[in-house]
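Working notes for the structure below.
Yeah, one chain of the complex is gone here, protein chain that is, but the others are all in their spots.
A and B are the chain letters, set down in written order, and residue numbers restart from 1 in every chain.
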């Protein structure tokens, strides 16, 4: 029995080990990185990536794939940098209609940030609707979300035709908090991992959600609605995607439609790196967050190695391939025992 | 009047059990009634009303009549054994009881007619559970979480602990010393433990009571010790007033655990007696056909086996003794036994080996499971027939259209595929005619060995006769056929028959030795 559990243990620890190795390598190359400031700097971008990865994981859990998460995150960032800060009037499109207007005299509905919240809520609603559509008509999620990626990109360009805007101050404040002892990104990562873990792994409905990825027929036969499961999972993806966009704009302070295009592929890589399976509902929220952090650190690692940042993406790919190869080796060992 | 009586009985009958369920400790009552089966019956009042009762139930799938008028009763406090050979209708009957599909005829639960509105949810609410092998668990969830999927009531704070306790207690009760933790991921467990989880889960109780559990080959992957634990539990459960339908090909299990045995054949109940009145041999005899048929004997005189080097030999991976499958040129070799005993895996293995060998021998495969293994659904009949022979049908780099058409047309006539045009989609054909196209694909290839995976399922009798003749003729030309079949009659066309059980060859019968009884005996032999 021990022979069988050893590979399994190795597989579940693999994400954490790879993060530890890359952190260790960084600290060894540059001991000064092992400081509050260093960690804060290296990991701050891990927060939005971790949110996006968790969003992708929700979709992967039910055997789908979201190719639109990157542009969706960009859309949220654009909305946050405009409407969430200054209401409708912050949109260049609307501002053009009221030239010379004194902000103080404008009607409430043009200036309230509530509109921004409403739009973000609608975004999550669209995600839920997509889940329903994909389930009801048995559509390939890759194609539907591919279409949606164009839609989100188009909406972002409508909201913010050129990079700019300004993040609401409170997001800015939250994202630049300097809590004592532990840098914010680490606290945030722990909280994200904890929240996703509780939601998907510990609640009783979470078991149903994951079960629907493992054996949808059994879930249906036990009397659960697969439609509701798909809606719930896509809505969750929308929610985490929104949080990714908000945290990203808090770091960059301004919005850009193309700001997060790479998140689509990064988030898939993060889920896989974190020990999630592509099909079958086997996922690990904690692993996914760790995977996102590992991918983020790849860039810092290179810069400490004095390797050109051009290779950052390559390093991410290499880490992904190495971890997948290790997993294949472990699987083979497991089969032999 | 009768109706009223049965309604009373239902109310009386369900009360004690639902009270038990309310206490959440059904097993206590079920256990301590041990010897008091009779007192249990007295407590239940009119226990004469069966939990479920079928009257003249019929069920057809297309042209196949799976059930032709079955009467059956399952009573509280009784274990009903169900046996029959391949295609007798056991699994159809099981799905019917579990409410997976409806059927013609009358179905009554607790004396109330539910014909036409019997569904899975209904059945579960009435305490009827079914262990669908491997089909109803989520491999990515833990043991406790799988229990939760089954019980909507297991939610809220502490659900994980409650679900874990529920399933652990039941596992402890049925399989003491099982070694399964509630936190184990089911997919990581060995198959025997997965099956134990599935069985234990069927007996867990939260809001709905458990009154009738259908176990379909529950011991197929359990070792002898664990199987015994299960059977002992079945006896305890039954003694406590529960009811079990036990389907098994291990006749010893049936004879020791069941109170009453129902023997099915060809969609009908052919014998129904208390278990004590059966012996192994009378059971086997009941499953077989009438003795008169037996006298016809082999259709042709048996031929002596050639001494020449065989064309192929293969040993099943799980075979421990020296037995192996041997096939010569021009032979038709039968693979027999109950369905799913490793015959298909054997054929696929041989096929892979023939293909891997490269030049020399060539194999062709005739699928039995047409949708999964055979048909290319988007293609025409002609494309489906010619795929295996495409490399011969080239002119230069291109596929020779005239050649493929000629081949398809030729086979349409030879094998009698009923279609006006071989360019029609393959799905425009009936199942039997699709099967003919698959035969044409294999026979039309240059393969020396043809592997057939129970290919006659759902094929009409006329087609069968044509194909039998064709197999014989092709064998005489020197081809070798490996023919897995679940139909006894087809074995008569084979020169040699290997009977499979549990992935092993357990009997090796030349045509002269072949009798239905021998095949049944070895198919149903007990592990001991």
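One rule holds in what follows: contacts are C-beta pairs under 8 Å (C-beta built on N, C-alpha and C of every residue); 3 or more make two chains touch, one makes a residue touch a chain.
Everything that follows uses one rule, which is that contacts and distances are computed from a predicted model.
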Candidate names "Protocatechuate 3,4-dioxygenase subunit alpha", "1,2-phenylacetyl-CoA epoxidase subunit B", "Formylglycine-generating enzyme family protein" or "Autoinducer 2 import system permease protein LsrD"; UniProt protein name, chain not shown: "Autoinducer 2 import system permease protein LsrD"
Touching residue (missing chain; options A:226, A:265 or A:333): A:265
Options A:14, A:42, A:67 or A:218, residue touching the unrepresented chain: A:67
Per the touch definition above, residue among B:136, B:343, B:388 or B:419 touching the missing chain: B:388
Hidden-chain contact residue, picked from the options A:149, A:215, A:247 or A:294: A:149
Chain not shown: contacting residue from B:365, B:439 or B:524: B:365
Contact set of chain A toward the excluded chain (per top definition): 65, 67, 133, 137-140, 142-144, 146-159, 161, 265, 268-269, 272, 278-279, 308, 310-318, 320-321, 324-325, 327-328, 331
For chain B, residues in touch with the removed chain: 348, 351, 355, 364-365, 367, 372-379, 383, 387-388, 390-391, 394, 397-399, 401, 441, 445
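The rule is short, and it goes like this: only the chains that are shown with their structure count from here on.
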Whole-Å gap separating chain A and chain B, where each centre is the average of the chain's CA atoms: 46
Touching residues (chain side chain B, partner chain A) in the complex: 120-121, 124, 132, 135-141, 145-146, 148-150, 152, 154-156, 159-160, 179, 187-188
Parts of chain A lying in touch with chain B, wherever the complex brings them together: 1, 4, 8, 202, 204-205, 207-208, 210-211, 213-215, 217-219, 221-224, 277, 280-282
